[in-house]
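One protein chain is absent from this view; the other protein chains keep their places.
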Amino acid sequence: MKKLINSPDTVLQDELEGIAAAHSDRVRVVFDPPYIVRADAPVQGKVAIVSGGGSGHEPMHGGYVGRGMLDAACPGEVFTSPTPDQMLEATKAVDGGAGVLHIVKNYTGDVMNFEMAAELAQGEGIEVASVITNDDVAVQDSLYTAGRRGVGVTVLAEKICGAAAEEGKALEDVADICRHVNDQGRSMGMALTPCITPAAGEPNFTLAPDEMEIGIGIHGEPGRERMKLESAAQIVERLTGPIVEDVPFNEGDEVLAFVNGMGGTPLIELYIVFNELSKFLDGRGIRISRNLIGNYITSLEMAGCSITLLRLDDELRRLWDAPVDSIALRWGA
Amino acid sequence: MKKLINSPDTVLQDELEGIAAAHSDRVRVVFDPPYIVRADAPVQGKVAIVSGGGSGHEPMHGGYVGRGMLDAACPGEVFTSPTPDQMLEATKAVDGGAGVLHIVKNYTGDVMNFEMAAELAQGEGIEVASVITNDDVAVQDSLYTAGRRGVGVTVLAEKICGAAAEEGKALEDVADICRHVNDQGRSMGMALTPCITPAAGEPNFTLAPDEMEIGIGIHGEPGRERMKLESAAQIVERLTGPIVEDVPFNEGDEVLAFVNGMGGTPLIELYIVFNELSKFLDGRGIRISRNLIGNYITSLEMAGCSITLLRLDDELRRLWDAPVDSIALRWGA
Amino acid sequence: MSITHDAVRDWMERFAAEVAENRSYLTKLDGAIGDGDHGTNMDRGMKKALERLQAADGDDIGASLKAVGMALVSSVGGAAGPLYGTFFMQMGQAAAGRSELDLAGFTEAFDAGVQGVVKRGKAEPGDKTMLDALKPALDALRQAGDSDVAAALGRAAQAAHEGMEATVPMVARKGRASYLGERSAGHQDPGATSSHLLLKSAAEAVGATN
Partner (left out) sequence: MSITHDAVRDWMERFAAEVAENRSYLTKLDGAIGDGDHGTNMDRGMKKALERLQAADGDDIGASLKAVGMALVSSVGGAAGPLYGTFFMQMGQAAAGRSELDLAGFTEAFDAGVQGVVKRGKAEPGDKTMLDALKPALDALRQAGDSDVAAALGRAAQAAHEGMEATVPMVARKGRASYLGERSAGHQDPGATSSHLLLKSAAEAVGATN
């Protein structure tokens, strides 16, 4: 395992200290229990948005704390959901009297920990709404299983809900918008290489030099299918086909296209993927009116990418375009 | 070699098509000869800034085209300097009558190609000034060699000169500021893994699982020294020691600290590096007042990082803070 | 013979030691069908739990188990944190104020713990989760009738072991392993494995000979 770290045990602490040292103008980092909160929190009268999850997905979620996006983020250990006490403290720190929205990616651990936190916060008189994102079409949707994973749509939901909250919308409205984004968005990912958590020191799976893994999540877990490496065009078809059929996305639809790097894939390749995606959607009469290309929801140093499509309407487009001033996403501000 | 590409021969073309598809609101992509130019070029009366270099360093330089930074960027093949005809066409496309600054990283190829382009442009009546960046302290400085490589400082120079040009400064003043930035900034990099150019299909060097390469450049070339992997703290000391002694940076100095990822290293590690850097400089009474952390001048999928320090004064700080609206760097706009 | 507060403490110490010893084994199991953190997480949690236990005095079994549960909830994270946390908090709730438990009392408290896991995780037997070890253990305890504590817990540990092994062919329907669909079959569930360690430690704490 080759990493720029001091020791597997101090990864989270060292990273948080780095964020604190770098971004004290934007955020405040609390260490015990750990969470990252807007420097100006709580914003009185504004719905606050809290998210969180295991570390190793940077810039998600800490990088999205800031005006127009998250009020707080709770980082767990690498690939491990944070704990209810973190979420409770973060919720208390950002509550400006208008209630707090928890945006939770659909993983058993995240869901249960946020659930416990919401119960505790409600017990302390804070209004909490929770929305679970579950956009990964690589996982079969079913009532009898843990269901689909929350992946790329989470980033878009955090941006869009952050803008809605900034506009002064009420908790239930912001939560509705979040559910709407989750409804209208789908994702799928693939890996060229596995990744290694600092604690484990070795990868969860191995791939031959000519193999790729299709339908991976963001936790270094194996995907649904292993196959021979293909061209960017073929890979885009493999990922995007199931996405457009799922919602479904139809001719004439306007979408936000999000090409996400898993952490170890350079930008030059992501643009090649975007180019293929743009051709693929063109061929189906689906119009990309907004895009996001880069490493936004990663899986440590994994090489690979994921594609997320979100159907846009006037409101979602407006909220996407609204100013955002977080560490990792910034425009109009 | 595992890459999200269609074929080694079409990497540059496919990437440029992707950029064109994604960012036509900001830039115009010309394909023959290839260059990327601000959508609103030429800006009348403003000094224009052109840079360029081999591809594989994304987002540099194409990602820095936009208001407040570059007017045009010329991408060469992967790790290969672009050619004079590209630079000439880009220079003609951005000249708004106030002259054009070429910011050139100090590599024999880049320098010679830009030199030929400048001769051609001057022959066509365009005023051209050229500034060469050479900030890499891993290379011994000498009159008898090719000298030091241009690396991280180039990104900072492009941002700062872009702001100066936007303010309406004259060509010679913008060029002076560029030389000043180059004087006041130094860098050094290291690799945990090599990288593979699409055309070569295999790495230029290999590292054992417990080895790292110190003093690497940004072209997958081996560095000055190979050694056993160390902790983030030790690596930061190895890179930053030579930097602070070179300028030199002294107690009481104010700096911009730039922790750059080489392409395959995840953000979580870069923050750990920044944390160590911040402690190291603290210990010497050097104050970080601005920072940049992320993948900004990369070497394909190489894992590793580089550190750049730039001594700030009031003017440089102001120009750094000025609005920028490029693809990859964006604030205040 | 009944289960004293000392035995409960011993149970927790043994469980922590088992988890520490099997840390990389659990992580490896989790790597195959999950995200490779179960051993690390449980080890971090049980270390914290022991710290809390050592700091606490008194001989209230319920209070001690609740302290363990709260330590796990706030330090394990992931799926196992709330599940084991809830298990111990509910078991502690059921044993509140008691300084010893006879077999019936222990079984009742254990039952409350298992119910907590079901309520929190909504899994059913056969879903390839820790429940596939916990539920057979509970059944064994219930069937123990008036046998002595050591024998009963020995049989419960045995049942947990069988339940753990039975997870190998199962296709996961809950937790992270469910993302793999059919590919999850052929691997032993990490949570069921740690649950077996929990029962094994309990049996050893009361002197059962396995």
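By letter and in written order, the chains are A, B and C; residue numbering begins at 1 in each of them.
Basically, a residue touches a chain if its C-beta (ideal position, glycine included) is under 8 Å from a C-beta of that chain, and two chains touch if they have at least 3 such contacts.
Everything quoted here is computed from the prediction, not taken from an experiment.
S.K.: Quick one: which shown chains sit in contact with the chain that's not drawn?
M.R.: It touches the following shown chains in the full complex: B.
S.K.: Just to verify: which one of B:49, B:78 or B:175 makes contact with the chain not shown?
M.R.: The one listed residue touching the chain not shown is B:78.
S.K.: Can you name the residues of subunit B that touch the chain not displayed here?
M.R.: That gives, for subunit B, the contact residues 33, 54, 76-85, 107-109, 112-113, 115-116, 138-140, 144-146, 149, 197, 199-200, 202-205, 217, 219-222, 224.
To be clear about the criterion, only the chains that are shown with their structure count from here on.
S.K.: State the smallest step count from subunit B to subunit C, taking one step as a move to a touching chain.
M.R.: Between subunit B and subunit C, the shortest chain-hopping route counts 2.
S.K.: Between subunit B and subunit C, tell me the centre distance in angstrom, where each centre is the average of that chain's C-alpha atoms.
M.R.: 55
S.K.: I'd like to verify one number: the distance from the centre of subunit A to the centre of subunit B, where each centre is the average of its C-alpha atoms, in whole angstrom.
M.R.: About 29 Å, centre to centre.
S.K.: I'd like the Å distance between the centres of subunit A and subunit C, where a centre is the mean of that chain's Cα atoms.
M.R.: Result: the chain centres lie 32 Å from each other.
S.K.: Could you say which residues in subunit A touch two or more other chains, in rising order?
M.R.: In subunit A, 78 touch at least two other chains.
S.K.: Going by the contact rule already set, what residues in subunit C reach two or more other chains?
M.R.: As it turns out, subunit C has no residue touching two or more other chains.
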